[in-house]
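One structure, as structure tokens, below. Some questions next.
Note that one protein chain is taken out, while the other chains of the complex remain in position.
Showing chain A:
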């Protein structure tokens, strides 16, 4: 981040409300504030941005998610767009819409609560502070999270950043606040990862679309991938042995660990396991095919009736 010194000074100030009255509470929360984001959120934001009105240059929306018990960790799991209007001197957020949407979401997913809001565009302006103030009220005692996504691709990056705010000045005013960057990482689960991987596979293709793979194709992909990796590693090892590349102890240790993970099984034992497994599998396939044949026969017979 650009100004790291402020970051470290300011992070404990997250709980300023509490610490002003009782400084002890800050000690009780040693964990730094952090967020994790489900990739779906990014996707939705981008979709929303693509569907914005013609005269709009940024869109905002509400972030939904769950908090850890002490409130120091926020998992952003979903979001929905909220229409808003920005003009020269004022900003208007459709509160009504926000409420309705939240109520609707609550019916499906009661566990997810409002945790903050998102906006596209890299810069934070005074409107951001105002909107943030509104969301701060929505989340009551917890800090509201603000996520920005640079859809204009400045620096050719889709810079994703998350912030929380800290009040600035002696009296707290709605438009006075400092956005403090907080760490953010991406979190997903197995099934989602399968999806992501598939999407990632076709990102280099031109026509922007992909088809689903069969299990077999998928396996092939994985095997090829492993092969490539192994090749790379062995190339590296060879070049180290040849003395062209200086040895790196850390890499060496990683490699050692990896090699030692491969289990050593007695050959006879393995043979037995292998065969029994194979037989099981073949049997299952045989039976499954048999059942299908039966069904096919039944189908034909039915036609004769």
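The rule is simple: contacts are C-beta pairs under 8 Å (C-beta built on N, C-alpha and C of every residue); 3 or more make two chains touch, one makes a residue touch a chain; residues count from 1.
Everything that follows uses one rule, which is that contacts and distances are computed from a predicted model.
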item: Per UniProt record, name of the chain withheld from view ["Eukaryotic translation initiation factor 3 subunit H", "DNA replication complex GINS protein PSF1", "Peptidase S26 domain-containing protein" or "Pescadillo homolog"]; value: "Eukaryotic translation initiation factor 3 subunit H"
item: Options A:70, A:92, A:123 or A:192, residue touching the unrepresented chain; value: A:192
item: Absent-chain contact - pick from A:68, A:126, A:234 or A:291; value: A:291
item: Positions on chain A where the hidden chain makes contact; value: 1, 32, 34, 38-40, 42-44, 46-53, 77-78, 81, 83, 97, 100-101, 104, 107-109, 151, 153, 157-162, 181-186, 189-200, 202-203, 208-216, 218-219, 221-223, 225-226, 229, 248, 250-251, 254, 265, 267, 270, 274, 277-278, 280-281, 284-285, 288-289, 291-292, 295, 298-299, 302-303, 305
